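Before any comments, here is the structure.
Complex shown without one protein chain; remaining protein chains in place.
Chain lettering (A and B) follows the sequence in which the chains are written, and residue indices restart at 1 in each chain.
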Amino acid sequence: MLELFLFVGLPYAATIVCIVGTVRRFKYDRYGITTLSSQFLEGKKMLWGSAPWHIGILTVFLGHFVAFLVPGVWQRLMAIPSLLTIAETLGMAASLICLVGLIVLIFRRATTARLQKTTKLADFIVALLLLGQIALGLMIAGGFRWGASWSTGTLAPYIWSLITLGPDISVIRDMPVIIQAHIVGAWLIVFIFPFTRLIHMITVPIHYLMRSPQKVVWTNPRRNASAVVARADQNSRRHFIKASLGLSAAGLLLSVGVLDKLGRFFQMPGLHHDEEADLLETRLRRLQLTAEEKQLELERLRSNEIYVSKLSDLNGSTGKYFIDYAMRPGLAFRSEDGWPMLLSAKCTHLGCTVGNQVDANGKILCPCHVSYFDVKTGLPNEGAPAKAPLDRIAWIVRDEQGAEIATESSRGSRTGRIDPQMAEYYSLYIVRSLSAEA
Amino acid sequence: MKRSFVASTFDFLSSRLPIEKLSFKHMVTEKDVPVHRMSWGYYVGGLALFFFIIQVVTGLMLLFYYEPTVSEAHESVEYITHFVTMGALVRNLHAWSASFMIFCVITHMLTSLAMKAFAKPREITWIAGVLLLLVTFGFGFTGYLLPWNQIAVNATKVGLASIDQVGQYLPAALSHLAEDVRVTIQGAPAIGQATLSRFFALHVVILPLLVLGVIGLHLLSVQLHGMSPGIEEKPVRKEKFFPFFILKDFKEWGIAFLVVFVLALCLPFDSLFPYPLLEPYNALGSTPDGIKPEWYFYFVYYPMELLPFWIIIVVMTTANLGLFAAPWIFKGASHKFMRWIASAIAAYLIIMTLFGESIYHAIKG
Partner (left out) sequence: MVKFVFIVALVFIGNCFAYPEFQRFSQENSGRPINCAMCHVNGDGPEGASRGQIGSLTPVELNRLNAARGAFAPGMPVESPILNAFGNNIIRKIGKTKFLELRAHPEQLAEAYGFQSDLDEDGIPDAQEYLDGTNPLNRSHGNPWKLFVHNLNQYKLHIFLIILATVAGFYGLSNLLHGFAIQAESHEARN
């Protein structure tokens, strides 16, 4: 029963009282809608109290308002951990700031004699309610962390159920007492709203920020004159305030974005061990390939002859690739007379690897810039991008016993004689001692 | 009376680097920027600087993961792209912003040419600028190799092989010189680990140091002399460099960052290439189709494929010397003439970059 009263009766009563009271005051006491400024009674402490209080409470209020107004959007935003952290930090900081401001204001009231004359009972009630409400809010923020996120699923539906006239208190019935107290406190503030200086809120004095500053002072002619001069000079102030608002919003958003990405970039990526294994496998394979390449290179540095193929495995239509002494690809063919033909497969134009298929004209093609090379001479076709012929590669043919049968140097001079019938017993080697480099 | 060489050198330097103007008051508070129909050109250099800053930041980040060895380079780049959180974003930022930076640097060069910004006493600013242009191309060339994939290594191979071709025009006794130069740059007869190490050192340490030094000189002399007038007529009005011009500069930077960020986030640079080109380089395998340099080298690459090589050498040498000597060659030229020259160069660059490939195919069939 008490719950129903506090969470359903009180809200509706408070809202009705608030609306009716505000309308009445607008009608009958228009000029009473005021903050009851006491700046002219005491100015210094006022600045240190009023400014933080308003900055803090507006931030906190805005946070609550947005979360209740568009809980769906808010929840999606709060699902991003860094944004949630920021919202919580910002909220706590703002609460602390307004708490400090409020304490300064209360202290000011309590210690300034001329103020006490203008202070009414309502002011004390307002101050105490606000103080309690902020303290409760901070306790909730500290004790039940991540309220920016969980409130969208609990408190927002409650508020919306009230607005849509289908009150549903099931979610808040079992909530901790301090949260319930915070809710009741909020309704109490709504309740007393029209009877206190809180009513100045509805004038939404945002333009205070932008306009040139006004001071509540005792007027006299000298002050009037200087105010006019000052006003002209401070006309740009509202632009600077707007500028600092815009720039700090941009700075905040950008630094959040950049820091978030920067932080995650340097974090160790949490890989599944399967992924980790795949990665390692790829890396290992690359290392093996490099090792094989180095092995080939070493072999070419150490030995004077390197095996290419059995002579009988070669033919005139499809070349066999091998690696020559300069670690470049080479191609081995065998002409009709049974002699091997060894050419460098590195295009003399820009170094692409030449293809190994001999076409009907007895030519092989470099696919990169379309040069055709004659297999017999190595010469490129007329007008090809490549100008120089493919290098000849020196070779030696040995029989099964390792005896020298025939050779050709890289300049094309041949020795020995090849019997095509014996090709099956002959092996082809490239040889360093007959190369141009040697 | 003829003045001594030392005295005239001293005069030259003192009027080009007026140290007496080296004060906050002169360089910041009192600096004016003329406002006229071409004053948009004043912003391009700042934009290039902004992209350079992005390059430094993202480059340093990539450096945390990249491994400059033949066997690891490709894998480490893949690791950055696919496994490091936000790694793809950082890498793409680096790639996109590199292209934007080169675009801005070239545009900056052209607008400065059109505004005759090299005229006395701004010769040193101009020469430093030309150096920066060349260094920027150096960044592009060396950075292209680092991912060690097919297109990277093969395009570098093609680029370096063009040095060899100079050899055929040298007298017989010197004909090996060109190849020696190439091998020295490569660090080995064939492109391999030595080349990667050299390009890495250039890209990551030497060129950045060079840029820092030259940019310092460039900016210092810009601030000392102020913006060049840009046009012959009197400007409509002038605005203060600080705070007005610099704030507008920041606005442009904001737009630039938005564009480059959205691009980097949504359009991987790799998707612009055929995927076989992105496989790790295989020294012993065949070369895949479609090898070509980055777009900012098209203006020299396609003519090189089409024309006899000696024409390229002559034109490139003339163009480079011409750029350095512009302040003296065009000493008496009118602004109108300079605008005409700059537009002609711009037209050539645009046509070659956009249609170079079509022209190449149209001619080669």
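A few points about this structure:
Rule of thumb we're sticking to: a residue touches a chain if its C-beta (ideal position, glycine included) is under 8 Å from a C-beta of that chain, and two chains touch if they have at least 3 such contacts.
Bear in mind the structure is a predicted one, so any value in this text is a computation, not a measurement.
Though it is not drawn, the left-out chain touches A, B in the full complex.
The missing chain, though absent from the display, is touched by one residue of B:Ala201, B:Val262 or B:Leu321; that residue is B:Val262.
Considering A:Thr203, A:Ser236 or A:Ser433, the position touching the chain not shown turns out to be A:Ser236 (whole complex).
The hidden chain makes contact, of the residues A:Ala93, A:Leu253 or A:Ala388, with A:Leu253.
Screening B:Trp40, B:Phe250 or B:Trp310 against the full complex identifies B:Phe250 as the residue touching the chain left out. Only one of B:Tyr275, B:Phe337 or B:Phe355 touches the chain withheld from this view, namely B:Tyr275.
Seen from chain B, the chain kept out of the figure touches residues 81-82, 88, 240, 243-244, 247-248, 250-251, 254-255, 257-258, 261-262, 265-268, 270-272, 274-279, 282, 284-286, 288-290. One chain is missing from the display, and on chain A it is touched by residues 76, 80, 232-233, 235-237, 239-240, 242-251, 253-254, 257, 285, 292, 295-296, 299, 303, 306-309, 320-323, 329, 356.
What we mean here is this: only the chains that are shown with their structure count from here on.
The distance from the centre of chain A to the centre of chain B, each centre being the mean of the chain's C-alpha atoms, comes to 28 Å. Residues of chain B touching chain A in their complex: 61, 64, 70-72, 74-75, 78-79, 83-87, 89-90, 154, 157-158, 161, 189-190, 254, 280, 282-287, 289, 291, 305, 364.
By the touch criterion given at the top, residues 250, 261-262, 264-267, 269, 271, 275, 279, 282-283, 286-287, 289-290, 293, 323, 326-329, 349-353, 355, 367-370, 385 of chain A touch chain B in their complex.
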